[in-house]
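Single-structure report; data block below.
Missing here is one protein chain; the remaining ones are kept as they sit in the complex.
After this line comes chain A, so read on.
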């Protein structure tokens, strides 16, 4: 009997007391949505968990109006000290209900309970605890004395770390004095709704946080609504669309988008730790991580050894029931994501890379994908360029540090990177050259509320975490941009062709005008040719 055979140790679902249906959380209460409700399922067995309301554009407008009222009447008038106390309360309530949240997260998302229990939920509490302390210290946030909140923040989050991404968004927004409308991902709304109950227990004033569930259209409606700040975490494609949507407005934007991180292993690396770090880098959370180390760059002299040891290690990973405490690899979050991973893996084979998958039995129900390594990958292969967002590692090799740097930077993304070496001077020199926002040296996938996180290039802009993450929700007291905006407005008023700093209610109508302008311009270009 191998050590891989073990008695299942599932975490009990009895800790959950879920409702059969969940409404939208608007102005402190659960209300019905006007869109068509949808079911949220467990990706591990496709069983229904609960029915979730869907917010249409009117519901979103209601939520934004509630947030606006709460901002103007309550939250912007409250002292930083009291705002901080609410955040401390929330942090404590999250800790008190930690196990319940972890079980709900693993159930709805498919991630192993040991990750939701030991990583996601503790970090959620830490995030609120960290930003709670900032609320009455904003003068030290780096924007000068008396920085001001932006107003209402519209926040759209992904399904890979549902509750953690909620915390990344809500905690700094509230600490800085903003109110919030948040849209969780369609496939993972559950913990956000449990969080709404926590807000009720914390007696957070009504409307300060509103949660609207739904699909992509709900998110698009939120971005288009009368909000002052848009924060989005998700795919680069959607991020690009949001950047276009907010063009010409005064909305401040933070985008945390895709990545294709290089994890660089030099031949002097501490190899045991490196193997664990590579595994953690790409197989943590089934590879559903925007900063995942999906491109392994191994120095040529140790390539074969590293690949052999990786295969050995992956053969010992336990894939299965996310609620089982022994599980290392959980379920793929959705059928759509599974299809994407399969498609790109097939492309990998078709383009000539060599595929190896860990020999594990996949459950019959649910969405599953075995940990997979591609060797012989070339920089032009799609699996070396596109984000797979699954448990798929592409292995490339290099000879010199310069080559490693060039290959690592050969991507439109720039979110994260890893460096494994025992030579400190080389680590720092390589770290200097990598165009990525987060660099882990001799570790990977570490997160902390005190540490800024965010990308270069097409991985987005703005930072979350730390002092920098707070600044994303603040403006200087006498904002340069606000002054300039007024100036532009004043001077552009007579010129019909320039749309000045749009105040929110003007947002809906300029779209056709914009389109017609663009059309006329491309016509001119055509004529010029």
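To be clear about the criterion, a contact is a pair of C-beta atoms (placed from the backbone, for glycine too) under 8 Å apart; a residue touches a chain by one contact, two chains touch by 3 or more; residues count from 1.
We adopt the following convention: contacts and distances are computed from a predicted model.
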item	value
Among "Spermidine/putrescine transport system permease protein", "Gas vesicle protein GvpJ 1", "Aldehyde dehydrogenase" or "2-hydroxyacyl-CoA dehydratase", UniProt-listed name of the chain not shown	"Aldehyde dehydrogenase"
Among A:76, A:326, A:357 or A:451, the residue in touch with the chain that has been omitted	A:451
Full-complex contact with the absent chain, from A:104, A:194, A:257 or A:377	A:257
Where the unshown chain meets chain A, residue by residue	126, 142, 236, 239-240, 243-244, 247-248, 255, 257, 412, 414, 424, 427-428, 431, 435-443, 446, 448, 450-454, 456-458, 460-461, 463, 466-468, 476, 480-481, 483-485, 487-488, 491-492, 495, 497-499, 501, 514, 517-518, 521
